[in-house]
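Written out below as structure tokens is the structure these notes cover.
Of the protein chains in this complex, all but one are displayed in their positions.
Labels run A and B following the written order; every chain starts at residue 1.
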Amino acid sequence: MIGTKDLAAAIGATLEGEDRQVTSLLPAGRAVAGDVVVPADDAALQETLRTPGAERLTAIVVTPDAHVAAPHPPLLRHPDPRLALARISRALDPEPAPPPGAAPSASVAADATLGPGTSVGPGAVVGAGAQLAEGCVIGAGAVVGPACRLGPGTRLFPNVVLYPGVRIGARVRIHAGAVVGADGFGYAPGPGGAEKLHHLGSVTIGDDVEIGANACIDRGTLGDTVVGSGTKLDNLCQVGHNVSIGRHCLIAGHTAIGGSSVIEDGVMIGGGAALSDHVRIGTGARIAGRAGVSKDVPAGEAWGGAPAVPMRAWARERYLVGRLERIWTFVRRAQKAEAERSETTEEESTGGRGA
Amino acid sequence: MIGTKDLAAAIGATLEGEDRQVTSLLPAGRAVAGDVVVPADDAALQETLRTPGAERLTAIVVTPDAHVAAPHPPLLRHPDPRLALARISRALDPEPAPPPGAAPSASVAADATLGPGTSVGPGAVVGAGAQLAEGCVIGAGAVVGPACRLGPGTRLFPNVVLYPGVRIGARVRIHAGAVVGADGFGYAPGPGGAEKLHHLGSVTIGDDVEIGANACIDRGTLGDTVVGSGTKLDNLCQVGHNVSIGRHCLIAGHTAIGGSSVIEDGVMIGGGAALSDHVRIGTGARIAGRAGVSKDVPAGEAWGGAPAVPMRAWARERYLVGRLERIWTFVRRAQKAEAERSETTEEESTGGRGA
Partner (left out) sequence: MIGTKDLAAAIGATLEGEDRQVTSLLPAGRAVAGDVVVPADDAALQETLRTPGAERLTAIVVTPDAHVAAPHPPLLRHPDPRLALARISRALDPEPAPPPGAAPSASVAADATLGPGTSVGPGAVVGAGAQLAEGCVIGAGAVVGPACRLGPGTRLFPNVVLYPGVRIGARVRIHAGAVVGADGFGYAPGPGGAEKLHHLGSVTIGDDVEIGANACIDRGTLGDTVVGSGTKLDNLCQVGHNVSIGRHCLIAGHTAIGGSSVIEDGVMIGGGAALSDHVRIGTGARIAGRAGVSKDVPAGEAWGGAPAVPMRAWARERYLVGRLERIWTFVRRAQKAEAERSETTEEESTGGRGA
């Protein structure tokens, strides 16, 4: 439990009102004693203030210049309410640390090293030579392959699988069922069928990365597949072999990144997008959900559609497709008129001949 | 083993013929003693009757008014052969109940409760305070997080992961590798990169729900993500944070539902569809496979395409795109004719000038 005074300090806000105990966060428009509300906009703020019992709320988060008519519950003034929301959510997340050490049913190789406070859950496996820094949490049933290295505070949720040699930075969260370091999809046609390209590289992941449930990041063929610090990948994403993803990218669910593609820093990719092999997405570019990207995207540009083009061109294409009904009507009418004219001409000339 | 007489009673059919022992179900056109055949239509029925040995079949399922020339094997008359098929398949599915209690290699928290007959498989984990009603089956390696609640007869297949606090109703089946309750994909841009929105809500699932293998259902940010009773989700589906799915929906594989979207009751969604954040799909609406839905869909409507539009408009758009060859031919011809006319005019005027 935390009070609003401490919470204000924790999130970088100014408290306007008394110190009250915080129980939970609530969506706008509900008001229960103990709760903090973070209205998304002014309409949501007004709705919250009108809700019966609003005065018993523990606090409302508003911008520094928001005018709130008295009487009102305590205010937490913060220039970025969404950032305040993230920080309050962190302050309120109990996320209990499991007991340090390995559960009796875990299998930890004799030469693996576990840092202070690191916990290995029931049934989890830590392979030969793996090095886990301090404060890691290995969920139940997760498998850390031989020679993997995990930075401090990194957390694998249950049933995550790291293949051998995967290197992961600090404070990384990998959600349940994700697989890091499986073989990429590479074969050479041989006389008796496809011959497998064995993958001698691995995967390197930076700090503060989050990887969604059941996502897959394949190992490199010769070098490593790389995910930069601060990057977040959503559930069920697929990252092919030899891909390099930069820092602070946001990649939404079901997105697939083809082999050897390069995603530079700060790129945002919507859900269900697919990038071909060997494309480069420039720094800060934005790719719309469901886009099918088969060419390089210059830095800072926004692209969408399948095949993807700059958003402006995509919107224009959609606009023009929307004009097809009128175009078709025009063409049919013109062809009909033409046909009638040629019939008329025919009649005239026939008439002339008959005359 | 069951006889046709008991089977008729079990599936709500009328038996016309003798009581024979049922060994298995067979597709139409094959005939092996002991088998029941459920022809999909009259052609399949005739094919089945013509198959050598058809008279030794245990039974054929036909509609009440179907005329079948004698001699014929016993008939199970049922108004809905597909429903009869489902019920026969259920009657014939051995689905053996594993021994009740926890396997020696399972980890069950001291304060977790297991109902009578509930089974916890090898290596499975049941967290602190979890409550499992009677007759649940927790597959090998599955993880039930702390404070989860499962209704009677619910079955988790191997390696399913439930994060803390997930609430599940009765007779739910969750297939292998599915992950329920992982954090949603929510971040606020902060001065040092994206700051994580911690997810304080969880997931609530009704009764008689089935969830496919490796599907992901994220927990809510403040409240719960909800899946209504009777709803079926196929493999590899992704359900975002705060989504609310109603009762009796059918959602096919690889479909993604963006955060905070609302799917009302009885909605059907084809495979590979993607719904944006914050859309609402009205009761009984149908969404075509691969649709990309970024707007609300009114109740009862059928939509398709990407971006999705009503099916009629989508079909019309496809029709018009199919007319593009003719349109382009017309435009090119008209432009050519115009160019020739203007050349002629040019010549004439030049001629005039030259004269």
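Just so we're on the same page, contacts are C-beta pairs under 8 Å (C-beta built on N, C-alpha and C of every residue); 3 or more make two chains touch, one makes a residue touch a chain.
Values in this document were obtained by computation on a predicted structure and should not be read as measured data.
Visitor: Looking at B:34, B:193, B:271 or B:284, which makes contact with the chain not pictured?
Guide: B:271
Visitor: Which of B:10, B:33, B:97 or B:321 sits in contact with the chain that's absent?
Guide: B:321
Visitor: Hey, which of A:10, A:33, A:97 or A:320 is the one touching the hidden chain?
Guide: In the complete complex, the chain left out is touched by residue A:320.
Visitor: Among the options B:167, B:219, B:241 or B:254, which residue touches the chain absent from this view?
Guide: Once the missing chain is taken into account, the touching residue is B:254.
Visitor: Would you indicate which residue among A:17, A:98, A:152 or A:223 is in contact with the undisplayed chain?
Guide: Final answer for the missing-chain contact: A:223.
Visitor: In the full complex, which bits of subunit B touch the chain not displayed? Write them out.
Guide: With respect to the unshown chain, the touching residues of subunit B are 24-27, 80, 82-83, 85-87, 89-90, 92-93, 95, 103, 105, 121-123, 139-141, 157-159, 173, 175-177, 208, 210, 212-214, 229-230, 232, 234-236, 247-248, 250, 252-254, 271-272, 289-290, 306, 318, 321, 324-325, 327-328, 331, 334-335.
Visitor: Take the complete complex as the reference. Which residues in subunit A touch the chain that isn't displayed?
Guide: Residues 105, 107, 123, 125, 141, 143, 159, 161, 163, 177, 179, 182-183, 185-190, 193-200, 214, 216, 218, 221-223, 236, 238, 240, 254, 256, 258, 274, 276, 292, 306-307, 316-317, 320-321, 323-324, 326-327, 330-331, 334 of subunit A touch the chain absent from view.
Following the convention adopted for this analysis, only the chains that are shown with their structure count from here on.
Visitor: For subunit A and subunit B, what's the span in angstrom between their mean Cα positions?
Guide: The computed centroid separation for subunit A versus subunit B comes out at 24 Å.
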